[in-house]
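Moving on, here comes subunit A:
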Amino acid sequence: MTSIVLNAKKEVGAVQLAEPILDIRNLNVGFARNRLIAIDALDLTVRRGEIVALVGESGSGKSMTALTAMRLLPVGAGIISGEVRVHGRDLLALPPSAMNAVRGREIAMLYQQPKIMLDPTATIGRQIAEPLQIHRGLSLKDAWPHVIEALRDVGIPEPERRAMSYAHQLSGGMAQRVMIAAALSASPDILIADEPTTALDVTVQAQILKLLVRKRDEASLAVLLITHDLMVVSAIADRVAVMYAGRIVEEGETRAVLRSPRHPYTQALLRSSLLAAEEDGRLYAIPGSASAARGLSCGCRYHPRCQAARSLGIEERCRSQEPSLSTASASPGHQSRCWGVQVTAGGMQ
Partner candidate 1 sequence: MNVFVAKKFVIVLITLLIVSILAFLVPYVGSDDPARAILRARTVDDALDPAAIEALRAELGLNRSLIAQYLGWLWRALHLDFGYSFATRTAVDVMFVQALKVTSLLAISALILAMVIAVPLGTIAAMRPARMFDNAVTVFTQTLIAIPEYWAGPLLVLFFSIHMGWLPSAGWRDFNSTILPVVVLSLRPIAYFTQVSRSAMVEVLRAPYIGAARGRGLTASQTLVRHGLRNGMLPVITMFSLWLTSLLGGSVVVEVIFGIPGMGWLLYDAVLNNDAPLIQASIVFIVALAALINTITDIGYALLNPSVRLTHDKA
Partner candidate 2 sequence: GPKDMVVVHYRLPASAYAMETADTYVLMRAGCLETLTKYAKDGRLAPSLAESWTQIDDNSWDFKIRPNVKFQDGTSLNAEAVAASLNHVLKATTPPRGFTPAEISSITIVDSMTLRISTPTAVQLLPYRLAGPSTGILSQAAYRPDGINIIGTCTGPFTIAKENPKQSLQLVRNDNYWGNKAKLTSIDFRFISDGGTRVAQLRSGEAHLVMGIPAANAQTLKSNKNLRVVTTTLPRTTKLVVNNSREPYKDVRVRQALQYAINRDEIAMGVFEGFATPAIGPFGPGQPWSYGDERAIPYDPEKAKTLLKEAGVDPAKLKLELMAYTDRAELPVLATVIQAQLKKIGVNADVKVANWPAIEPNFRAGTFDTGLLSRSAVTDMSDPSGYLIADYSCDGSYNLGKVCDPKIDKDIKDAMAIKDDAERNKRYRAIAEELQAKAVAVYLVHEQQIDGMSQRVRNFDLDQLGYYLVTEELDLE
């Protein structure tokens, strides 16, 4: 089991300097009506053939990041500033018509609930064919062999028959495979997968994740995997970014981040998500709630809940000044946004 991961790591090591496919720079997104900044100065890079996981608790802005990259933001949301570069071209600067040509062709997306993402009145074959029709100009008839091939590729038995069936005839796992086939049919370079397995049974979850890993390996697909499940992250992600209240608080190679988390939030998240009894027999729960962080205009977003700040006695600094994302350990590219880490320099226990 471990060997798979090690293999994956080796490859990543080899293409360490592979070109960035998706490059988000200083992205700020907010809701004017709710007076809420959903994404706050976010920087994130996904390179070719790499799975980058974006984790964080509910409401931290993971989905908003994905939707911004697709430029399919909900009504009321607005981009304040920033760039979303795909192959070096800023998507946010494109006219809407040009954006249509990018979606599905260069950047594609997978969603949480595959069954409601499929049009109930159109055959799945038609929906998989759509990117080919739009981006390659194929007729439905010409696209059909590709559709069958795509279905077979994602592991759907009897693809010829299945291509003619409808969403309601599929199980959840199968629908997610179909969504993957549809997302990848015009061979985009990056796939944004927003909690693709949350709605699925655990046994099926592993199958879908395996498929994503295979796509990364075979097609050098870049994947931005959004999840709140650290176990999923540990299983397949090459790198991980932890998001809290709209910003990245820690980022680095998966093994480094999960083995030796630097940011107190990452540590707390890890500890609470294991659901293992602490010494007192109880579960660890992060004190307070994240919603308070939204109202803050300065300082570290996590400081109201941060025990480390208190124990280190740097509460004042945390409250008034914003830490920057800085290198946190020996592991290359492992950065965190914490005064405590910078103070102790060697990391915390």
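Everything that follows uses one rule, which is that a contact is a pair of C-beta atoms (placed from the backbone, for glycine too) under 8 Å apart; a residue touches a chain by one contact, two chains touch by 3 or more; residues count from 1.
Criterion applied: all candidates are chains of the complex that A comes from, given by their letters.
Everything numeric here is computed off the predicted structure, so don't read it as measured data.
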(message) Which option touches subunit A in the complex, given 1 or 2? Just the number is fine.
(response) 1
(message) Going by the contact rule set out above, which residues of subunit A touch candidate 1 in the complex?
(response) 70, 72, 97, 100-105, 108-109, 111, 113, 116-122, 127, 130-131, 134-135, 157, 162, 165-171, 174, 179, 182-183, 186
